[in-house]
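With one protein chain withheld, the remaining protein chains of the complex are depicted in position.
Chain IDs A and B follow the sequence of writing; residue 1 opens each chain.
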Amino acid sequence: MATQFVEEEVATTTTSDQLWREGAELRDAKAPGGPIEGKWHKRQFEAKLVNPANRRKLTVIIVGTGLAGGAAAASLGEAGYNVLNFCYQDSPRRAHSIAAQGGINAAKNYRNDNDSTFRLFYDTVKGGDYRARETNVYRLAEVSAAIIDQCVAQGVPFAREYGGLLDNRSFGGVQVQRTFYARGQTGQQLLIGAYQALERQVAVGTVKMYARHEMLELIVVDGRARGIIARDMVTGEIETHLADAVVLATGGYGNVFFLSTNAMGCNVTAGWRAHRKGAYFGNPCYTQIHPTCIPVHGETQSKLTLMSESLRNDGRIWVPKRAEDCDKDPRQIAEQDRDYYLERIYPAFGNLVPRDIASRQAKNMCDEGRGVGPAVNEKQTDGSIRNIRRGVYLDFADVISRIGRDGVAARYGNLFDMYAQITAEDPYETPMRIYPAVHYTMGGVWVDYDLMTTITGLYATGECNFSDHGANRLGASALMQGLADGYFVLPNTINDYLADAPFPKVSPDDPAVLEAVAGVKERIDTLLSIDGSRTVDSFHKELGHIMWEYCGMERTDAGLKRAIGLIRELKAEFWRDVKVTGVNEDFNQALERAGRVADFFELGELMCIDALHRRESCGGHFRAESQTPDGEALRHDEEFLYVGAWEYAGDTPVLHKEPLEYEYIELKQRSYK
Amino acid sequence: MNITLRVWRQAHGAPKGGMQTYQMQDVSPDMSFLEMLDLLNEKLTVEGIEPVAFDHDCREGICGMCGVVIDGSAHGRGASPVPTTTCQLHMRSFADGATIDVEPWRAGGFPVIKDLVVDRTAFDRIIQAGGFISVNTGSAPDANAAPVSKVDSDRAFDAATCIGCGACVAACPNGSAMLFTSAKITHLAMLPQGQPERWSRVKGMVAQHDAEGFGNCTNIGECAAVCPKEIPLDMISELNRELMHALFKKDAK
Partner (left out) sequence: MATTTLSPRARAVRSSVAMKALMAVTGLIMIGFLLMHMYGNLKVFLGAEAFDHYAHWLKGDILYPLIPSGWFIWIFRAFMLAAIVLHAASAVHLWRKANAARGSSYVTTNRLQQSYAARTMRWGGVILVGFLVFHLLQFTAQVIKTGWNSGAGPYEMFVVSFQQWWLVLAYALWMVAVCMHIRHGFWSAAATLGANTSLASRRVWNGLAYCVAVLLYVGFMIAPLAVLFGVVK
């Protein structure tokens, strides 16, 4: 097996403050040469094949059952492989892909409005602020149309027009109508389609499902990923599962911020364990922060809820001009005392500026003390507590007076109802309160064109990998990527690796396996035996505060350095003073959470280091030191046109740069003034 | 708010459990019900008592993972002004000083794992018995090849909104999973893509429903009354019609 990347002659350097080291440059060696339109076909042709009769002798482990994992498990099962599929929920249908609202992009050009594979490719790369790999994104656009075909054939009830054909809408600021949707529940419907395909394979026996199982370690034997250690979350049994290849489809790590729109169980453990075993982590600091979420109501809040971005089409965002007006009834604040700040700062785009800008300005307004809604306590950089309001108004009074209450209800009725149920406020009467929240992580496990990580035989798909969204994800493309990876990419690339199988048989008594099992058990025993005074959640919340404050919407050199210190202190305290009740041999949710939070500490530290080293503003990553004279994001393509892939090396990770080459798309600086 | 909670506690593997009473102070009316349980668990953990196990994940009412019976109704529907999942129920729906009973789903088909957590894998097996369209990846015709009338497509969608939470079973005096099963039958029966397997699907899924130990439907309507996604009772009637029709259709070889 060839190595996954080309090591070049780059001297290993060490940064002045010793937070990271720089290693050899990294290159994707799998994308074939030639014109971009032909690369995927060429790769499919050149990939080695596995005889259908031999496939059932090969075992593939897939961790995760969301769009990427569920689709891959179903497709590999159909192909005839022996698939073992794991999820931490009680059923594969619960994966958090289910919560996506808006839609899924596909270059079908059903609307006859100049859409094409190339345009979708172009929009996605540009939306990613030129930090994604051209080859991967082109392939994504190329297979997008087949995803829609596949889903419709499975019975996914996309929105239709009266003529019986599929409806489309425009989404996320692009100028073509290429988004397919299923009311506000596109993710749910796509996931159920994949889930049904998966259950069909479970019924015929090609896929064996392990629900309520959590991957806690990767087994690497002779440089190849050969299995996982999983904990049965009902009995606590530590199980060894061996295979010929392992696929991670474990979603994003937004929960490192504690409060996010992710599901409560979303975690980084599978990816992080793989990282510790040699898988590089790509662009960990790239986090998407969505501007329109329901604000935090108090310190006991456990999660944030997204309100569709479409609300900004008609809502006007404002805060009071004077801080003393902030606790007034918004309807009593006169027009001249309101600051419609997005319209003021960005007269051309107004309330429709991109997600990252809308989010950052909302934070700025609140930091100035002009936020609205209930005040919550926040720990400041100096350790003091500040009582601050975190919310801005999203006001529909104008549109209600223009098209009437019924007209607004027809457009946004379900969103208004959802808002009213959560906040007990009627958005038809008083303005909504919104605030940005973490909702997607573009970073993830580094993969090559074949979706293989830097560990031979270990793959990463969907949000779990770093590949297709660069520094910022365009609306309606997360679902597209998950399904593209699961249905079409992985099933056509993993065979290239499996064609060399069977690999030497691994015994459950192999030293590498025994070491992995022992490591998992030791870690669990440690967590259970600390018996300190603080709950897991209290640590998680504190970590979340640090991440949000210093590695959230706006990052500074000093802040990130401070965050790294704080995280290290907190991590030490965690291992000294956490309290995990119960025993391992039981259904023990406290223990599950403790393991996840322990990994979030290490990830959080790496995110801060990645953010620190990238001294530019791009996409979801705004560095205060890198802005234009009028306060806008400033990229530095000459210095940072690369993927930051991090190798695990204890406290001092090693940075490998994968240069990004733009052959087909011209680099431009974004401007919304 | 101050709340008295009576929560079902049942050890893993124990045949029985019982209600435990906990006093909760400083509950904010803006908390969701599950955040209130988080608060209880934080308190219990600090006191060295094992926290209450309960299932939950997305906390935005879509994944179907959460679900407990609150004051006798699934997802606390009796306390909520609108259809809801447990995670979307808020404490403002309860009076200050209230005593709230929290129990797991109870049904023969949903054995209790621990405290408020039950095993709902029977639902997956019902889907395995035919709740899909057999189309291998890559073999699909163009998405617009088969038009679907808006009426059928909307009906399919209404059925497809089911989140598989199991509230219907929990609320049913017969422990029946007919609403869940009928939602999938209706979803796929309405679409042209679902036609080739239409009759085998209903036969297989209904047989599996019974084999899992779920009861029969007596058309009472408790299921639809608690359904967070408002799956209507007429979907069960649809299933009945489909099954009777299927009795006159040959099995595939």
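One rule holds in what follows: a residue touches a chain if its C-beta (ideal position, glycine included) is under 8 Å from a C-beta of that chain, and two chains touch if they have at least 3 such contacts.
Because the structure is a prediction, the values reported are computed rather than measured.
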item: Missing chain: touched chains present in the view; value: B
item: Of B:S93, B:T121, B:N144 or B:N174, the residue in touch with the unshown chain; value: B:N174
item: Residues from subunit B at the interface with the omitted partner, ascending; value: 6, 8, 16, 19, 69, 71-73, 77-78, 101, 103, 106-110, 171-176, 200, 202-204, 206-207, 209-211, 213-222, 224-226, 232-234, 236-241, 243-244, 246-247, 249-251
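By definition in this document, only the chains that are shown with their structure count from here on.
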item: Between subunit A and subunit B, centroid-to-centroid distance (C-alpha), Å; value: 28
item: Complex contact set, residues of subunit A against subunit B; value: 71, 74-75, 78, 89-96, 98-99, 108, 110, 146, 148-155, 157-166, 182-183, 185, 188-189, 192, 195-197, 199-200, 202-203, 209, 211, 234, 261, 263-265, 297-298, 300-303, 305-306, 374, 417, 421-424, 487-488, 491, 533, 535, 537-538, 579, 581-582, 586-587, 589-590
item: List of subunit B residues in touch with subunit A within their complex; value: 12, 28-32, 34-35, 38-39, 42, 44-46, 48-51, 53, 55-60, 62-65, 82, 84, 88, 90, 92, 113-114, 117, 119-121, 123-124, 127-129, 131-144, 146-150, 153, 156-157, 160-161, 163-164, 187-188, 191, 193-194
